[in-house]
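Of the protein chains in this complex, all but one are displayed in their positions.
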Amino acid sequence: MAPKKPAKNNSGLAIKIGSIELANPTILASGVLGVAAGGLIRAWQGGAAAVVTKTVGIESRTGHPGPRIVGIYGDSLMNAMGIPNPGIQEYLPEIESTIKHEIPVIGSALGNSPDEFASVAEQLAKAGVTAIELNVSCPHVGSLYLLGMDPQSVTEVVTEVVQRVKGKTPVWVKLPGSTDYPCLVKVAQAAEAAGASALVALNTLPALAIDIESRRPLLGAGIGGLSGPAVKPIAIRAVWELHQAGIAIPIIGVGGILTGSDVIEYFLAGASAVQIGTGVLTRGSTIFSNVCNEISDYLKEHGINQISELVGRINDAGVSS
Amino acid sequence: MAPKKPAKNNSGLAIKIGSIELANPTILASGVLGVAAGGLIRAWQGGAAAVVTKTVGIESRTGHPGPRIVGIYGDSLMNAMGIPNPGIQEYLPEIESTIKHEIPVIGSALGNSPDEFASVAEQLAKAGVTAIELNVSCPHVGSLYLLGMDPQSVTEVVTEVVQRVKGKTPVWVKLPGSTDYPCLVKVAQAAEAAGASALVALNTLPALAIDIESRRPLLGAGIGGLSGPAVKPIAIRAVWELHQAGIAIPIIGVGGILTGSDVIEYFLAGASAVQIGTGVLTRGSTIFSNVCNEISDYLKEHGINQISELVGRINDAGVSS
Amino acid sequence: MTMNDNFNPSAIIRPIVTPILGVTTETPRTKAFTISAPSIGKHAVPGQFVMVWVPGIDEIPMSISSVNQGVEFAAARVGDATTQLHKLKKGDLLGVRGPLGKGFVFPKATEEKIMLLVAGGCGSPPIAFAATMAIRMGFVVDVALGATSKAELLFFNRFKDLETQGVRRFVVATDDGSDGLLGTSVDAATFLLDTDPAYSACLACGPEGMLVNLNTLLQKYSIPLQVSLERYMKCGVGLCGHCIIDLEGSRVCHEGPVFDAKNLEESDFGKVTRDATGKKEPLQFESNTS
Partner (left out) sequence: MTMNDNFNPSAIIRPIVTPILGVTTETPRTKAFTISAPSIGKHAVPGQFVMVWVPGIDEIPMSISSVNQGVEFAAARVGDATTQLHKLKKGDLLGVRGPLGKGFVFPKATEEKIMLLVAGGCGSPPIAFAATMAIRMGFVVDVALGATSKAELLFFNRFKDLETQGVRRFVVATDDGSDGLLGTSVDAATFLLDTDPAYSACLACGPEGMLVNLNTLLQKYSIPLQVSLERYMKCGVGLCGHCIIDLEGSRVCHEGPVFDAKNLEESDFGKVTRDATGKKEPLQFESNTS
C-alpha cells in the first residue's frame, strides 16, 4: 500500500523554514497521531506538509495513567499523556517507514540531560529527519516545563545538540506555554544564540481540571496541558513578542489552529509556519488540506501571491508591548 | 429607589474570607459593571454577596481606545479597557452610594508606586470598604503585570498599604495571569508575608488577537487580557498550586466561572470564595444567584452542609505538582 | 471572508470587518455609510445600534438608520473617530458589531393608531429606520424633524419620500429659520400636537435637552414617549458598566439605548453624563419648563 500524496492544487502556500522548503505551512504537531508511521502518513495524506513525531527519549516511557485527555469548554482539550514512547531505538522504524514515502519528518526529542537530548538527536539525524524539535516544554512531565523556562539550561541543551548533529540537521526548540513573555524572549534568545534554526511556540499550558463528583483531577496525572482554541490568543501573543524582540530565526506557531484564518493570524503575528494538533480532533485528519484551502481562498480574495509575504505584517502601529 | 436585597433561600453557602463573612461565595470581579454604583448594586441584586469596584488610581485615566473587548472562541473574551477611571476622588461617591445599601464593597486600587497604592487604599478604607484589592496584575496597562510577577515589588506595595490602612481594612492581592507557578507562589508568599489577608487568582492572561482583514489587533490597545472559560483550568491550577504550597490566607478563585460546578471545582482546588466577571456577559447579571442555586443543588445532592467544607478537598493522591 | 463563521463568536462581541459598500454625504457634517453585514441586518430593529470600528482610531456607537441595502448608519463629524470615518471611501475596511441594545417597542398597530416620531440634530438615523418600520406595520406616522439649519436637516429627503408611503404629516424646524418653523424639533412636535394630539405613541432621538423638553410636553398630553439615549460606551454589551444611568444599573447599551421616558425619572436622564474616564459631568441645556 503506497499512500498517495495529496493533490497540490493550492498555489502560494509554499514556505521556507530556514533551509527547509515545505509545500504548505501546515505541520502535524508532536504527540498527535505520531505514535505510528501510519499516523504520520495519515496526517500527510490529510494535507500536512510535514509531520512531527511523537516526542521520544532514550528509554521507553509508559506515560501517565488514564484518563489522558479531557475536553474543556469551547473545543479545547487538556492532555497528560506523559510522553509514552518506546524509546528511540524501537521508534526508529516508524520514522524510517514514514521517510520512505518522501514525507518530511521532524523528530521530536526529550532527554534528562543535554547529553541525552543529543543522543536522541543524533539517532534521529541518522535516520534522515528533516529537522529535530527539542521538547523542553512538556508541562506535565517532571521538570521539562521548568527546563524550558530557564535560558541557561536551554543554552546547554541546544549547544550540545547542535554540536552533536554537526550543524547538518536543523534544530528547532519548542517553547513552553508561558505567559511570562520577558522570560520566554530570553529563552528564545538563548536558543537562537546557541544555534537553534527555528522556534516552535507554544507547547500546551499547564492546567488543572477537577471532576466534582469524584473530587479527583480529571486526568490521571492530575496536571495536564491545555491546548486548542483556548490557548490561541496566548500563543499568538507569544509569537508576536518573539518577533517584536527581533528573533531572526523562523517562528513556527502552534496552539488552537482550526481554520485558515487562524493560520493567517499566526503569520501576521510573525510565524513562518504552523503546527496543528488538537484540530485533528475537531476537524479530522484532513484539517490540513481544509485549512490550506481556506488559506488559498484568503490569498486569492486579497490578491496576495505568497502566504510568506504576510509574516509579521501585522499593522500594530500604536500598540505597545 | 431602594434596591431590594436578593432573597437568601440558599443555605450552606455562607463563607468567610478571613474576618469577612459573606452570604455566599460569589463576588463580582473588578472591572465588570463597577464603573457606577448602579452596576455594583445590579450585581448584588443579581445575587453577588460582595462586589469589587472598578480599579481606581489617584489620577483619572481615559483608558485605551476601542475596540476594548473582543469575543474569543468558546464564550471567552479579551479586553483592553485600560482601566478607565475618574480617579479615587471622583469615584468615592459611587462607593458610598453602594455601601449605603449595606452591600459589601471591595475597593480595587492601582498605583505607580507603593505610596500611590497606599494613598488610594487609605481613601477606600475611609469610605468604608470591606476590603481593599490591589491590582498588581493588569496585563495591558504599562508595567502592572510585571509588578505582580516580582516578589520584591509586591512586598513593597503590600507592606506600605497594610501599614497605611493600619491593619484595619483587610488587603487582598490580585495575582497576574501567569503560567509560571513557581514564580506565582513566590509572589503569593511575598504578599502573605507582607500582611495580605487574601489572594485573588487570577487576573486576565496576556494575549493577542488579530483581525485578518485589516491586519490589525482586534483591540485598540493591541494586547489584551484573556478571560472566560479559556482561562478556567489555568486559574484552577494556580489556586491549587498556591494551596499546595501552604499559603495560609484565603484564596479567592477567579477566571471563567459560568456555573455552580465551576465554583465547586475552584473550592476543591483550594479557593474559599470566587469572583465572576465575563460570566455576566454569558449568563446576565443574575449569574450570581443562578450559580448559587446550582451550588445549593450540588450540596443537597451530595449531603454537604457547608460549601466551605470543600475547600482544598480535592483527592489528588498520586498527583505531583 | 466567511470561511470560519462556525467557529466565530457572535457578531455582538466580534466585529465583522468588511469593505464599505457605499458612502453618501447627507449634510455638511454627516455622512451615511453602508456595509454588508447580513447577520446584523437580519436581526436589527429600529433603535438598536452598532459599534463601529474605525481601524487604528477607535470604536464608537452608531444607531442603525436602515437595513435595506446592507446595514447603514449616519455619522456626524465631531472628533477623532468620526473625522477619520469621514475620510473613508467605498471599499475601505470598517468593522461593525451588533445589533446592540434594545430598540423601540412598537405598540400593536390598529387602524386608529397614529405615531409621532421626533428627531433632532443627529437623532434622525434611528427615527428614519423607525419610520420605515412603523409604516410597514401599518401605522399612520407624523414626523417632526429639527436641526440648526436647513442644510443640517438629516435625512430630510428620506422623510419627504416617505410622505407617499405612509407619513401623513412631516413638519420641520430650524434654529435659524432657514426651513420650516423657527425653533427645534420640539417646536415642530408642538405644532403637530396642536393640530391633532391623538397619538398612541411617540418615539424620539436627539440631544438630551430636546428629549427632556419633549418629555415635559408629552406628559401634558399623556402620550407615552420612548427616547433613545446616548452615553459614553466602552463595551457596548452591558459588561463594563460605563453607560449606567441609575442605581438599578440600567445600561444604555443593554437595557437601552431606548427607554420609556417614564422610567427615567430617578435616572441621570437630563442631569448628568459620564466622560471617557467615567467621571460624571452635569448636562447643560435650555429647558422649556423654566
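Residue numbering begins at 1 within each chain, and the chains themselves are lettered A, B and C in the order written.
Here is the rule we use: a contact is a pair of C-beta atoms (placed from the backbone, for glycine too) under 8 Å apart; a residue touches a chain by one contact, two chains touch by 3 or more.
Just so you know, these numbers come straight off a predicted model, no measurement behind them.
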Per the touch definition above, residue among A:77, A:95 or A:274 touching the missing chain: A:77
Residue of A:146, A:281 or A:304 in touch with the missing chain, whole complex considered: A:281
Options A:91, A:117, A:145 or A:172, residue touching the unrepresented chain: A:91
Sole contact to the chain not displayed, among A:11, A:62 or A:113: A:62
For chain A, the residues touching the chain missing from this view: 1, 3, 31-43, 45, 54, 60-63, 65-73, 75, 77, 79, 81, 84-87, 90-91, 97, 211-214, 216, 218, 220, 278, 280-281, 285
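Convention: only the chains that are shown with their structure count from here on.
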Chain whose Cα mean lies nearest the overall Cα mean: B
Whole-Å separation of chain centres (CA-atom averages), chain B against chain C: 36
Distance between the centres, which are taken as Cα means, of chain C and chain A, whole angstrom: 50
Chain C: positions in contact with at least two other chains: 1, 7, 56
Multi-chain contact residues (two or more partners), chain B: 72-73, 75, 212, 214, 216
